[in-house]
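Shown next, in structure tokens, is the structure this report addresses.
The complex appears here without one of its protein chains, the remainder shown in place.
Entry: subunit A
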Amino acid sequence: MNILKTLLEVISYRENLNREGFVLKETKDDQKDKPAEDKKTTSPQSGKRSFKKPVRPAEINRDEHLPDNSSVSASLRENKKIIEKLYGLPDNKDIIVRDLVIGTKVPVDCFCVFIDGITDKTLQDLLFQSLMAFADEPAPADKGKLAGVVKDALLPGNQVKIVSGFQDILDAVNYGDTALFLEGCAEVVLVETKGWEHRGIERPTTEQIVRGPQEGFSETIRANTALLRKSIKSEKLTTEFMVVGTRGKKTVAIMYLRDLANPDLVAEVKKRIENIKTDYIADSGVLEEFIEDNPYSLNPTVLATERPDRVAANIIEGRVAVLIDGSPFALVMPTTMYEMLHTGEEMYHRWQFGSFIRWMRALAFLLSLLLPGFYLAVVLFHQEMIPTELLLAIAGNREKVPFPSVVEVLLMEFSFELIREAGLRIPGVMGSTIGIVGALILGQAAVQANIVSPILVIIVAVTGLSSFAIPYYSLSFTLRIYRFIYIALGATLGFFGISMGIFAQVALTANLKSFGVPYLAPTGPKTMGGPDIVTRLPAFFHEKRPDYVNPQDITRQPRVSRGWLRRKGGEKNG
């Protein structure tokens, strides 16, 4: 009987009273809209957009969590209380407050604040040792000067600062420093103890080269600036730091050669970065979007690279590099489309090889953009322009395909894009499957099932290869999207459409600017050509820096840069 009841219970319907479970209820101001509030007041150019967010009353009287940079008090207990409040102790478990006594003749009470995990333990051990064990200086009578004494006489750390504002302390501690609060002193000693787990300097993974430096940037900004310093050993190389983001603060480094980069350019870069009002910038890609000239264009106008040697070469031409903490990609500006087709490697090869690969790449650029559209235009409208044999081969292979050519092309392009995306996202363990599946779908199977014609497989494969030959990933993406426009134009209007499309695209692209420099320079507006646009001339011909960058000094080397070619005055030289 009991069993029957249980069975009935299992199969009979009962209402679930707790249907919803946990519900995330809306808060008063659900949206993080501090930036929106700022936009309303600070950016007049946003008036063009008619869309405005209404401001909620709750947002206007938001209280800041701390009065701006309030000072440290002399009382250790009070300071501790404030720190506990600021960091939300004791809930916040990775903030460590360490009480200690400085072993001077008159012991001084003090405590240290640091964050576990982003500090260097050996450095800290040294710090504590010197404070607790080896401090044999007499403590000064005036306790207010204690911080100065500790800094000058007791601490061996390489960067020790004395500050008195809480905001400064928080910023430093959040970045891995250790703050030392002293009893009776209204100042705090900040000791540099940064040190966290990070990826080492590895080979660049997205921009591989055969010859040339094999180091790539990593996620630590100091390491990245150091890499650039290592390449450009000059006292003129300037690194300016800025902080962007209100909630998650990110350090941004701006690097340029003080006596070379155009001061207006540097000022413009700084102005744009300074005026970013946002809560958090995750990566250089986001920063790029905030500062680039034409965010609505498909073409990227800022060069992102993970190779220090390339950035260094650009800085030496008078450009500005922007690095952001946590991103292994440096942004270089201004840049042109031609430079996006460079890898820097051409300079490391002999100039003939460099020129050859550049021309190959130019061809790849065109193929990647136009080939499928071109194919459709030929097959649908201009059949007379290809040799009869080829036409009959194409026609014969298409006989069994049930789709129109456009559908066929779109199908293949779409599956290719799928493979590309899937190949990128697939978990590494299963990596090898994508190659097999991709090759099967695109190649043999699709043809055997009469879904596509074999010629089309070749077309799509060549297009795909060409787009991989574009060295800059963003530009390659641009071409991938434009390609579909040309497919539409080729399929509806033939070559007429393609030529119209090219005309429009050239006009649109020529209109772009990258930090005041025309995007298609030096051909967009025709200016002085250079030795390094498409053909890479021998290094000793590179006498001038790029004209369009307008550096303070345009001369890179004298007209005779190989001094040994000159005959010595008196000597007879065959």
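As a convention for this text, a contact is a pair of C-beta atoms (placed from the backbone, for glycine too) under 8 Å apart; a residue touches a chain by one contact, two chains touch by 3 or more; residues count from 1.
Assume contacts and distances are computed from a predicted model.
Missing chain, UniProt name from the options "ABC transporter permease", "Nitrile hydratase subunit alpha", "Spore germination protein B3" or "Cytochrome b": "Spore germination protein B3".
Touch with the chain that is not drawn comes from one residue among A:A491, A:L520, A:I533 or A:V549, which is A:A491.
Of the listed positions A:E197, A:E235 or A:E389, the one in contact with the omitted chain in the full complex is A:E389.
The chain not shown here is touched by just one of A:A313, A:L380, A:L411 or A:L537, and that residue is A:L380. For subunit A, the residues touching the absent chain in the complete assembly are 49-51, 379-381, 383-384, 388-389, 391-400, 404-405, 444, 447-448, 450, 453-454, 488-489, 491-494, 497.
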